[in-house]
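Note that this complex is displayed minus one protein chain, with the remaining chains in position.
In order of appearance the chains are A, B and C, and numbering begins at 1 in each one.
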Amino acid sequence: MEWLKDSIMMQRGVGAKREPVVHHLTEELQKVFHYTIGPYSQPVLHVKPGDRIIVDTRDAFEGAIKSESDSPTALLKMPFLNPQNGPIMIEGAEKGDVVAVYIESMMPRGEDPHGICCMIPEFGALTGTNYTAMLNDPLPEKVRRVKIDTEYVYWSKRTTLDYKPHIGTLSLSPEIDSINSLTPDNHGGNMDLPDMGPGSITYLPVRSEGARLFIGDAHACQGDGEVCGVAVEYKSVTTIRVDLIKSWAIDWPRLENENCIMGIGSARPLEDATRIAYKELILWMAKDYGFDKWDAYMLLSQCGKVRLGNFVDPKYTVGAAIAKSYLAAEGNAELTTAVAS
Amino acid sequence: MEWLKDSIMMQRGVGAKREPVVHHLTEELQKVFHYTIGPYSQPVLHVKPGDRIIVDTRDAFEGAIKSESDSPTALLKMPFLNPQNGPIMIEGAEKGDVVAVYIESMMPRGEDPHGICCMIPEFGALTGTNYTAMLNDPLPEKVRRVKIDTEYVYWSKRTTLDYKPHIGTLSLSPEIDSINSLTPDNHGGNMDLPDMGPGSITYLPVRSEGARLFIGDAHACQGDGEVCGVAVEYKSVTTIRVDLIKSWAIDWPRLENENCIMGIGSARPLEDATRIAYKELILWMAKDYGFDKWDAYMLLSQCGKVRLGNFVDPKYTVGAAIAKSYLAAEGNAELTTAVAS
Amino acid sequence: MEWLKDSIMMQRGVGAKREPVVHHLTEELQKVFHYTIGPYSQPVLHVKPGDRIIVDTRDAFEGAIKSESDSPTALLKMPFLNPQNGPIMIEGAEKGDVVAVYIESMMPRGEDPHGICCMIPEFGALTGTNYTAMLNDPLPEKVRRVKIDTEYVYWSKRTTLDYKPHIGTLSLSPEIDSINSLTPDNHGGNMDLPDMGPGSITYLPVRSEGARLFIGDAHACQGDGEVCGVAVEYKSVTTIRVDLIKSWAIDWPRLENENCIMGIGSARPLEDATRIAYKELILWMAKDYGFDKWDAYMLLSQCGKVRLGNFVDPKYTVGAAIAKSYLAAEGNAELTTAVAS
Partner (left out) sequence: MEWLKDSIMMQRGVGAKREPVVHHLTEELQKVFHYTIGPYSQPVLHVKPGDRIIVDTRDAFEGAIKSESDSPTALLKMPFLNPQNGPIMIEGAEKGDVVAVYIESMMPRGEDPHGICCMIPEFGALTGTNYTAMLNDPLPEKVRRVKIDTEYVYWSKRTTLDYKPHIGTLSLSPEIDSINSLTPDNHGGNMDLPDMGPGSITYLPVRSEGARLFIGDAHACQGDGEVCGVAVEYKSVTTIRVDLIKSWAIDWPRLENENCIMGIGSARPLEDATRIAYKELILWMAKDYGFDKWDAYMLLSQCGKVRLGNFVDPKYTVGAAIAKSYLAAEGNAELTTAVAS
């Protein structure tokens, strides 16, 4: 992780130079999991910028689905889905700052690790739903329970998938709203973005004292768009490092990894999510990397990369990215780390 | 191109075994370029399945924009944009068949090759347009004229992009409509899909006698979504091999390359384009690769890949793909070529 | 129809003062009905501005559905639906002009008049369709055949509806496209707007020599949005008066009746259709009625009226209207007829 020292987090984070204190947010410490992201819940942990937190997450169904003969309809009680750990309070965070969340690792938790995928009636991209209301009969219920380890997801005799974990839901509290954990928006939320795995840094705008970080919804792998509505949901040990960047006013979450920077938008219809993601990326390139705004717009028309997070949640999520190699200043193939300093 | 012999085109194409006859569709032979895709225009070429065609394409502005001080508004006359070569008649093609178009190579045409990008008022994803009507003042006009060669696109002193050519517009005639060349739909059209470059095979549903193939709109490179509305537009020598697959009833274009198969949808809003792409891919996996429909749906939720073609045209285009490695039959890491036979 | 003499058509139409010549476009004269609106079909009639035309329209299914036990799937052959009369050539019409179509009357045609409504699988607003692709099973097929007369539509023992006829599809040819008659756009097309009945004047932008007027798709009544996808479809005698307004450059269809003026937009998603309709209305108020653009915008926020035409066609149609009483000049409760002169 050589690149990390040049990341915005390590260049601008107030805790970048600190020796991290390590916290472990166990199930016992968490005690009550949350189904909304907001300013009302009781903090479970207070950390300093630069600290490391080991989080024991529950799966999105909170373990309710145990076998392939289980009925999601019978076992899942809307809106009590997608339990979140937190809120974690970050010392010194104030409205107008940014919290950086670097994901160090994600491991299956417990013995004999398995993941769950399922088809839930009136949920998913290729069926009528509560918002895209239809009169058709719902699709059948289906449950898949698959063995996982730190290399593979054993989908079927026929198909073995790579274990490519990421965190589905990552949020700071909105200023006044308390939003169910199924919905992404400009506070983060249920973005379901495959890029948000180990080796990524997510930047989230702070909107309240202490930031109030929530995290949950580990996926052992997920395709672009999460088309049936459910990834390979599993309970994880997710290790993150958090930091604080003062006075970086951003409107939407952003992401950085070794290879790219990414703007993230969540909205319906899907073109609006994509518009937000690209606009944020253009503004970022103009403000921090010295691009003329119109040049950035035309350049991204040639080399922008789009990731569809989900198009199944109450809002859809899209990331728009540019390779770091294209951010280098004139005549210089390396990333100009100065830009973010 | 070892994989090619196992492709659906080479397995099922009626001309796969033929020694290709080579045709050259020059500007002189083309004479009149077309701004609509439909059943009314005069054929310029008759070929047999398996033939190779070298096509001299014009750039999307038909060469009207020559320098960075030119005004797109003054020079471009809607709807006379995006000139198409064709129609090329494919012997034996009938409604219910599929024409396969394998792109062998794309080269810049003419001396001192350049590409054009520009910002056209009320066109592009981040501005009000004729459909997304706004009262805001339009964005400024801008023209970029950049040198290209077969390795690079020399965007600016600061940024050099890889030459990654693809064909923006590829179509067979609709059954009765004659559709302007700016619009993609289930006949193909202006899909602006970066995957549609050398090494790809596009499968297009035949809707009229002889298929009536149109081709144009070469891009030296293009980002996902073509966000400002324009790629690096250039005039090309594009070499294709066409073949005919009898009695393969598909509703939307499909694509195959060395690594994946892809369903393609074009619609607004963008989620509908994505829905079409994924549904077509699921139906394809179920029909030709032996997947249970619901298993395919859940599997793609874990490993599907989405490419945003454009979200600037009158309809938006999305490709949904699965790696060929995941299509292998049970206990067999190789692609089962039988599936497509 | 006292108001008619003050209408824009009668104030500005070049044929307003002429004694109308009456033409009868019978089935025999029409001979071949059209399924696309475009520049390629053979004219069936040449008229002068101010002429009256009696049009014998077929129903949208061309009479194929005769009883409630008929199967739409078996009998309807896409895209050969919604047959159109025309093209009617209007003398003197050129690109940049407007053709006005005043509907004088619409009567059921033939003995024992009936109308047909039906549910067609994968068509309608509350089901997956070819664009809003779903994996759900389709809705059942249903046919309703109902007696109509010039006062009522006898829907069921329980429900009798008023006969409120309008023309579903009214178009001039696009400049180069030939568009199937199921799709509305800025050329008119399948707008399915209940306001487009007797007593209304529709203004359509001319895009080709002679204008090439198409008309068809009579509805005995229709709710806002045509939610199941089909109105009470019937064969009609529709009497129109056409006129020509020179040099009135409009981008989208507009409508006038005794009480209001209306902008009309067709697009997906539905908000874009609504945006177009309102923007066109604002531009109209600013150009022809002396409103400041921003005042018109804020005023319509208080008194604008929206009509949903359809949200089932390939594009959706919305009308945005303002009462004529609000168009009166300062201190004057009457409509200032000067505005349109």
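As a working rule, a residue touches a chain if its C-beta (ideal position, glycine included) is under 8 Å from a C-beta of that chain, and two chains touch if they have at least 3 such contacts.
From a predicted model like this one, the values you see are computed outputs, not experimental measurements.
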Q. Thinking of the complex as a whole, which visible chains are touched by the chain that is not shown?
A. A, B, C
Q) Pick from A:Met191, A:Ile245, A:Ile276 or A:Leu299: which residue touches the chain that isn't shown? A) A:Ile276
Q. Of the residues C:Ile8, C:Val44, C:Met106 or C:Ala125, which one touches the chain left out of the display?
A. C:Ala125
Q. Thinking of the whole complex, not just what is shown, which of C:Met134, C:Ile167 or C:Cys228 touches the missing chain?
A. C:Cys228
Q: Among A:Gly38, A:Pro138, A:Pro253 or A:Gly304, choose the residue that contacts the chain missing from this document, as touch is defined above.
A: A:Gly38
Q. Which one touches the absent chain: A:Glu141, A:Asp177 or A:Glu209?
A. A:Asp177
**Q.** Selected from C:Ala16, C:Cys117, C:Leu172 or C:Leu244 as touching the chain missing from the view
**A.** C:Cys117
Q. Since one chain has been left out of the picture, which residues of subunit A touch it in the full complex?
A. 35-36, 38, 40, 79-80, 130-135, 175-180, 186, 251, 265, 267-269, 272, 275-276, 278-280, 282, 293, 297
**Q.** In subunit B, positions touching the absent partner
**A.** 126-128, 132-139, 269
(Q) Give me the subunit C residues in contact with the hidden chain, please. (A) 117-119, 124-126, 139-140, 142, 144, 153, 155-159, 161, 221-232, 268-271, 274-275, 278-279, 282, 294-295, 297-308, 311, 316, 320, 326, 328-331
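In this text, only the chains that are shown with their structure count from here on.
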Q | Length of the line joining the C-alpha centres of subunit B and subunit C, rounded to whole Å | A | 35
Q.
Quick check: what residues of subunit B touch more than one other chain, meaning two or more?
A. 268-269, 275, 278-279, 282, 297
